[in-house]
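Shown here: the complex without one of its protein chains, the others still in place.
Residue numbering begins at 1 within each chain, and the chains themselves are lettered A, B, C and D in the order written.
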Amino acid sequence: MIETMVWSENEEIRTGISTADLKDALTDENRFVWVNIHDEPVESSRKMLMDVFDFHPLAIEDALEETHVPRIDDWGGYLYLVLRIIDREQDFNEEFKTRELDVFINNNYIVTHQEQGNLTIEKVWQLALRNSQHLRSTPAHLLYLILDAAADDFIFAADKIDLIINELEERVFYDPDPKILEVISTLKQGLMSLRQVIAPQREVLNKMARGDYLILEEDSRLYFRDVYDHFHRLYEIIDSLRDLTGSTLEIYLSVVNNRMGNVMKTLTIITTLFMPISFLTGFFGMNFFQPVMGATGWTNFTVFYIVLGIMILLPVGMLIFISRSGWLK
Amino acid sequence: MIETMVWSENEEIRTGISTADLKDALTDENRFVWVNIHDEPVESSRKMLMDVFDFHPLAIEDALEETHVPRIDDWGGYLYLVLRIIDREQDFNEEFKTRELDVFINNNYIVTHQEQGNLTIEKVWQLALRNSQHLRSTPAHLLYLILDAAADDFIFAADKIDLIINELEERVFYDPDPKILEVISTLKQGLMSLRQVIAPQREVLNKMARGDYLILEEDSRLYFRDVYDHFHRLYEIIDSLRDLTGSTLEIYLSVVNNRMGNVMKTLTIITTLFMPISFLTGFFGMNFFQPVMGATGWTNFTVFYIVLGIMILLPVGMLIFISRSGWLK
Amino acid sequence: MIETMVWSENEEIRTGISTADLKDALTDENRFVWVNIHDEPVESSRKMLMDVFDFHPLAIEDALEETHVPRIDDWGGYLYLVLRIIDREQDFNEEFKTRELDVFINNNYIVTHQEQGNLTIEKVWQLALRNSQHLRSTPAHLLYLILDAAADDFIFAADKIDLIINELEERVFYDPDPKILEVISTLKQGLMSLRQVIAPQREVLNKMARGDYLILEEDSRLYFRDVYDHFHRLYEIIDSLRDLTGSTLEIYLSVVNNRMGNVMKTLTIITTLFMPISFLTGFFGMNFFQPVMGATGWTNFTVFYIVLGIMILLPVGMLIFISRSGWLK
Amino acid sequence: MIETMVWSENEEIRTGISTADLKDALTDENRFVWVNIHDEPVESSRKMLMDVFDFHPLAIEDALEETHVPRIDDWGGYLYLVLRIIDREQDFNEEFKTRELDVFINNNYIVTHQEQGNLTIEKVWQLALRNSQHLRSTPAHLLYLILDAAADDFIFAADKIDLIINELEERVFYDPDPKILEVISTLKQGLMSLRQVIAPQREVLNKMARGDYLILEEDSRLYFRDVYDHFHRLYEIIDSLRDLTGSTLEIYLSVVNNRMGNVMKTLTIITTLFMPISFLTGFFGMNFFQPVMGATGWTNFTVFYIVLGIMILLPVGMLIFISRSGWLK
Partner (left out) sequence: MIETMVWSENEEIRTGISTADLKDALTDENRFVWVNIHDEPVESSRKMLMDVFDFHPLAIEDALEETHVPRIDDWGGYLYLVLRIIDREQDFNEEFKTRELDVFINNNYIVTHQEQGNLTIEKVWQLALRNSQHLRSTPAHLLYLILDAAADDFIFAADKIDLIINELEERVFYDPDPKILEVISTLKQGLMSLRQVIAPQREVLNKMARGDYLILEEDSRLYFRDVYDHFHRLYEIIDSLRDLTGSTLEIYLSVVNNRMGNVMKTLTIITTLFMPISFLTGFFGMNFFQPVMGATGWTNFTVFYIVLGIMILLPVGMLIFISRSGWLK
């Protein structure tokens, strides 16, 4: 689908513009154009980008393919941005998914392209439609709104992940299931890849805030500075979250270790209690006594009751000793 | 509650000002106003902020909602700050609580807003009342006093946490209770979230100290530099504390490991002592001897006493060997 | 083999130039020369570098030997670069191999030298041949193309390694084979050595992008800035990958630890179940009972069935208790 | 005790000056004053600081209380420094003690205040007395000498700690006593707190070296740069020492782990050797054979000797197998 929007300072927003009108609007310095392409076949997308906007073929190829890493290219008359936005509606226990958003922008138009339609852009589109007054109506400002919404989505994701980690941290104590390891591992990888998206995106915004691109009006730098701050903070939050997953792993290992220690103690107590008295039964089971040898002194009732007493009192005494002395604590 | 305070260089401090007088005072360049809003319904707060001070609706919304992250916005005629202050009266073994403090400030007035009344602000309010002479009486200076008090509270909290960690470090050696793990885990999370408050707060102060905001008088930068130094040091202290909790965890693990090693040694010694002599009892319990077979040589008193001797001397000898040779140390 | 290429703005690309023509071309400011030396004996390489280009003997020695560490030397009339490129066609589970590429460059010529022919250079050579128009035809631009291709190769390698680590991370859970340790160890070392190549290479590009070398035309700095960005990102990716291998090792250890815990539990359960009832068999195997002593009360059928019952019910009861209470979980 | 010293370029050093003479000297631009206060009651200290030097009450309060964190305050006509110096004569296996040193300084005087007399200051005092010629006789230079001596003390302490760690590292291999854990823990905490003293002290010196304080003569910046370098290096040394303690802990854990592995091997070998032959004794102890059943084939001398042989050869063979194959290594 190719959605179009044309407006100017004196003119109401109009949508669903024909290609001819679009070309017209583009020649007029005072009118602004937003073209949003999504869920559109590659061919017709290319046609729009090439015929109406006359972008450089290389830039168009970059836009129509997945390029993964956020970056910004200055093509003279316009900027080409590769951005990544995150999908709010996903299970953050699994691998996170981010989507590519391609943007062409100069002072007159903004062209956004995504493979699939996406709520982030949709929201800004609706906002632009309803709120045209309040909007400082320039493409740069729209880009700011999109980036701001994208930052919000990332922060939403980070909060979700924070929640998951907090749950993990608690669960670790009462139910140190090995599955936690897989969740932690997935989270770590996810955060790592998130970081690899945020870092260059932040860099893109830094360049825009620094005013590297003359094509953008001076004023817009302030907005981009603002979004840059968001992404900078995001980067730090993601680092904190990585620390937290690391520390959750450590705590998990400690809990598992503790439990293993308890298992060992159980084993040791059982062995300590039964080995000596089992030896005793073996001793009196040897063939040295009556009827074989005449060692009557070893096998009468007195000895039996003594042995019986030992077999009861020895383990009981040891248990008391163990629990009192903290010997195996 | 909405508390008000008006003063000027020649004029005594007056409190409990009516809205009309307040508006009056605000129009006079030489008079200063402090309005402190807390435990007040949202509606009347909004009314005050809107009608008397005419702040931007967006800034007011930010102030009346929880925004969590410290930041500073320049709204032209005034600055809007989101700050976080810590609650001294809490159990630092649990999750720490920080509270939001919203500030509107320019050279003539300062407006502070918190959901609940708070000792930090209260103290500065009292200080301002009593000590009006000594006070370099400008809103910027009041903000400095508030920020300074906030820094003190944070340092107080850090000292408390330091104490808790020191106690933990000692307790770890004589009582490596698994509960320590939970305390450490809570501390770590708490310090992490503290850091995420301190970092942007420090950044806010950095901007103020750097003189990014022309609305504030040149002199005040020195104060804010001072508070910035406090927060910078706080950030470093919190990092140290994180290191300390990490190292406490390591030490805890080492102690647990040591104890597990001792348990293993006990198990091994018991097994080593009893397995051979238990085998011996089994050997002489076999059905090969009298009365079954005529192997009289195996079951006479001589053999019995030899076996008895072995059963006593073997474990004793092994114990001596173990303790002397350090074989199982 | 020594491949040669000569071109100018008005002139078609010609290859296979004789030494005399080459010397001629070098004296003409408007003509550009690329000489690519590979799989060539040291002697003839030296002759070419010395006789035709008159490079400094020390620079030539550096070029003909392996010097390992990327660096850039300014020899006045030309720059000498040591670069390293990676071999795409290798097994990244093994030690990675990088190759040395020596470059002499000024505004008129570029000389590339490698011990073995290499696809990276080959590709750029072909590109230059076919695409002479599109090429901004200067030696600096060719160097840019080579460096860009090299960066691509490194990123290709990083992606491969990323894949390997991801596979490892998954395999760790269902098959924590000790061999994984060796793979991780090799990867770590490989990434470490990759980093030691990337770091100085990035530094070389930084110097070129910063305009430290007046011999290169002002414009070319932009290209080198671009490649510098690639190598900077590469450096960060490699750091991430190192983190990932570290975290894979941690996860591996945790999984192994978990399995060991399970083994311990098995051991403890078996011991706990059988030690008490084995003691019981020993007890009734002692020589105290009939026929030795007249203790008939101990060896009749009632006792036997009670003992039998205990021997069956005790372990069954313990098993139920263990599985229900989570006592050994 | 209040020690006083007055000198000028043309005048010999005099000590034990009366308060009146002191006030006199302070009014003379060409004369220098050093007042050293230690082991003095708070009241008389305050009197001296207030009446003779007329310092700000807040600065005096700071000086007479413990403030812990090194810092520098510019009070217009003089600087107030809080420094911390270390006590050489202490047991570095225990918690380290640092002491507070308060300094008031301008171009004419230096006032030092400590709760207890201290060798570091004492040495500089003696040096000043004897060596007045060689001294570039200004208060700033005296402060430099004091700071230099303080840095020496810290480096002395760091060397001591280094020695302790080296001893630990060696002891860890032949005697991995759990007490080592406590020593390491104390060292870590001590180094952490040392770092928290060194860091702000270094910052104080940085400010002085940078020339932030106009009250100090231009020349003195070079000295302070020198001491700054010392403290900077100290900071790095302390970081290294922290690394070393961390690595000692790791090595300790590895050694303990190794020993535990050996204990486990012993346990396993004992169990492996005796369990099978114990089973064998049990087997032939069953009531199936003569005289119960007529299974004479199982209980004759041939079988006995075979069993005897197995009981001797099986464990011997297993031992040989184990030690040769490295199966349990």
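We take it that a residue touches a chain if its C-beta (ideal position, glycine included) is under 8 Å from a C-beta of that chain, and two chains touch if they have at least 3 such contacts.
Remember, it's a predicted structure, so these values are computed and weren't measured experimentally.
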**Request:** Going by the touch rule at the top, give the shown chains the omitted chain contacts.
**Result:** C, D
**Prompt:** Pick from C:23, C:99, C:160 or C:188: which residue touches the chain that isn't shown?
**Reply:** C:188
**Prompt:** For the chain left off this view, which of C:13, C:256 or C:318 is in contact with it?
**Reply:** C:256
**Message:** For the chain left out of this view, which of D:30, D:44, D:126 or D:247 touches it?
**Reply:** D:247
**Request:** List the residues of subunit D that touch the chain left out of this view.
**Result:** 166, 169, 172-173, 229, 233, 236-237, 240, 243-244, 247, 250-251, 254-255, 257-258, 260-261, 264-265, 267-268, 271-272, 275-276, 278-279, 282-283, 285-288, 291-293, 295, 328-329
**Request:** Provide the residue numbers of subunit C that touch the chain removed from this figure.
**Result:** 69, 71, 178, 181-182, 184-185, 188-189, 192, 195-196, 199-200, 246, 249, 252-253, 256-257, 259-260, 263-264, 266-267, 270-271, 274-275, 277-278, 281-282, 284-286, 289-291, 299-301, 303-304, 307, 311
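Going forward, only the chains that are shown with their structure count from here on.
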**Fill in**
Co-neighbours of subunit A and subunit C resolve to none
**Prompt:** For the two copies subunit B and subunit D, what is the rotation angle that overlays their Cα atoms, in steps of 5 degrees?
**Reply:** 70
**Request:** Work out the mean Cα position per chain and let me know which chain is farthest from subunit B.
**Result:** C
**CA centroid of subunit A to CA centroid of subunit B, Å** = 25
**Fill in**
subunit C touches at least 2 other chains through residues 285
**Message:** Using the definition of touching given at the top, classify the network of chains in this structure as line, ring, star, complete or other.
**Reply:** line
**Request:** Spell out all pairs of chains that touch, sorted by label.
**Result:** A-B, A-C, B-D
